[in-house]
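Worksheet: one structure, shown below.
All protein chains of the complex are present and in place, except for one that has been dropped.
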Amino acid sequence: MLVSTRRVALAVKGENSRMRLAIALCAACLLAGCGTPQELSKQAEEVHSVAAEGALLAHGAVEGDTTETFTSEHAKALRKLLRPVHGAIEDERLTEIADGVDRTLGELEASPGDEALAAGAERKLDELARSAEELAG
Amino acid sequence: MKAVFSIALGILAAIGGFVDIGDIIFNVAAGATFGYQLLWAVVVGVGGIITYAEMCGRVAAVSEKAVFDAVRERLGFSTGLVALVAGELVNLLTIAAEIGGVAIVLQLLSGLPYRALLVLAVVALGLILWLMPFDWIERVFGYLGLALLVFVVAAIKLHPDWSEVAHGFVPSPGTGSGWVYAYFVVGLVGAAMIPYEVYFYSSGAVEERWTPKDLGTNRANVFVGYSLGGLLSFALMISAGALLLPQGIDAQLLGTGALVAQSALGQIGLILALVGMLFAVSGAAIDSGFAGAYSIAQFFGWEWGKYRHNAGAPRFTFAWIVMLLLGFLIVVTGVDPVLVTEISVIFSVVALPLTYIPILLVANDRAYMRSYANGVVANIFGVFYLVVVLVIAVAAIPLLLLSNMGQG
Partner (left out) sequence: MTDIDLGLGVLDHQLLDCDGRRCGNVDDLELEGVGGSEPRVVAILSGPPAWKGRGRLGRLASWLARGRLVRVPWDEVTEVAAGVVLRSTATELRLGCGDDRLRAWIEKLPGSSR
């Protein structure tokens, strides 16, 4: 037996189909990898960001006021973050900078307790960050 | 005295339990991108959760109904089912994000492999939920989450320009990309008003058999607890704004937040930040797992509640186990938990009206609420936030796309 329920008319009910469409669009876009920037200035900004964060990380290692595990793991995470951008770079200068960032972070990841190495890494990453910033304009 | 003490403990648990991975990610990223300019958005979000949760707590205390009891009664079976399915899908993403977040923090602490830590996380969470009593769970995770107060100290130590900070509490069109700014507004409000919190809060109120006598506790928990919880969000944003923005550092990693605490306060800052994140995010995984089970059990009329013990509410117990497992399966694919977090927050925003509207209606219904129905003040805020919730629900996905997920 059909008993009509107390129904409240809601504009929201129309959102169901809109939501489904939006979800489909979003999924398609995400699958297409719309996250990785393609223009030089955006890519340079990302490289700069990773380099600057790496320098900050290295600074903590120099002072010895952090844990080796964190230094190593976070360096690893930064390298992983850089990878998609690194792969998409076409500009030679930026590629060189990104290579340098990846290499230096790799050294930090491998020897997080070495304070001298960390000092060198911090200097290098600061330099690379500045170079990337110039390219970002 | 004992009552005051008990209320204070509840508030402490609420503060520590307020922050989840969505709040951490969005607040730190907002600070790194816009400095202090989005502090007002956090205020809007905290106001929203206070309004929403106060109504839910009052509805639970007076009518003995939790959120999805009210949703089904008010919207009927079909529309209520849409609200349930949308809520559960979003909740599942939240659970996945929280479990992934736990594994990341454990990795930063231990150096062990990520996938192994995912397994450890879900097994540990499952065992805790299976074996430990409800209030023990809430207290322990809430209190240990208070370690995040280290960010308040860090924010002060980093010497932000306090007049600029003060300006951040006033809404202004930010500098930089408008789409990204708007995306962050939606994300910050959404992260603060994340639905599992109210499902959990209202079900907890029914579990604890609240009556109208507990309305004072309801207000205290909600007003004081969530406001102070908002303080943690401010601290995350301010410290990120003070340290990361000037150096041009984006915050795309969970560890970046911990790095901020380390830079400001050294090793002790780092450890407290990581421990605080661990317990805040684990607590959120637990709460969202339960919230998923509460919702489905309430909608279909099953017995529910941790107070019934595992065998006393079999389908409810089975439901939270399944939700944890499904969340685990989502993240074990290797998908980035930070990405899952952003998606879960944005989609939560889209689904938010579906549960907010029935609660607002029930809170005003004198047949349910007798003399405790919404007064003028509650309705002013209730309707204001209805508008907010509807606007951000419509804007959320377009902004996600237009702002390239906050990357610009």
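So that you can tell them apart, the chains are marked A and B in the order they are listed, and the count of residues begins at 1 in each.
Rule of thumb we're sticking to: a residue touches a chain if its C-beta (ideal position, glycine included) is under 8 Å from a C-beta of that chain, and two chains touch if they have at least 3 such contacts.
Bear in mind that the values here come from a model prediction, so they are computed numbers and not experimental data.
Undergrad: Touch as defined at the start, partner being the missing chain; which of B:Gly76, B:Pro212 or B:Gly266 qualifies?
TA: The one listed residue touching the chain not shown is B:Gly76.
Undergrad: Which candidate, B:Ala8, B:Ala116, B:Leu131 or B:Ile268, sits in contact with the chain we can't see?
TA: Candidates B:Ala8, B:Ala116, B:Leu131 or B:Ile268; residue touching the omitted chain: B:Leu131.
Undergrad: Could you tell me which of B:Ser202, B:Ser282 or B:Thr317 touches the chain that is not displayed?
TA: B:Thr317
Undergrad: Which is it among B:Phe223, B:Phe300 or B:Tyr372 that touches the chain not included here?
TA: Of these options, the touching residue for the absent chain is B:Phe300.
Undergrad: By the contact criterion defined above, which parts of subunit B meet the unshown chain? Give residue numbers in ascending order.
TA: Residues in contact with the chain left out: 63-65, 69, 72-73, 76-78, 80-82, 130-133, 299-304, 309-311, 313-315, 317-318, 367.
In this text, only the chains that are shown with their structure count from here on.
Undergrad: So, what's the distance in Å between the C-alpha centres of subunit B and subunit A?
TA: For subunit A versus subunit B, the centre distance works out to 24 Å.
Undergrad: Within the complex, which stretch of subunit B touches subunit A?
TA: Interface residues on subunit B, with respect to subunit A: 74-77, 79, 82, 86, 107-111, 243, 247-250, 252-253, 255-256, 258-259, 262-263, 266-267, 270-271, 274, 347, 350, 353-354, 357, 361, 390, 393-394, 397-398, 400-401, 404-405, 407-408.
Undergrad: Could you list, by residue number, the parts of subunit A that touch subunit B in their complex?
TA: Listed in rising order, the residues are 5-8, 10-13, 15-16, 19, 22-23, 25-26, 29, 34-35, 37, 42, 45-46, 48-49, 52-53, 56-57, 59-60, 63, 65-67, 69-70, 72-74, 77-78, 81, 129, 133.
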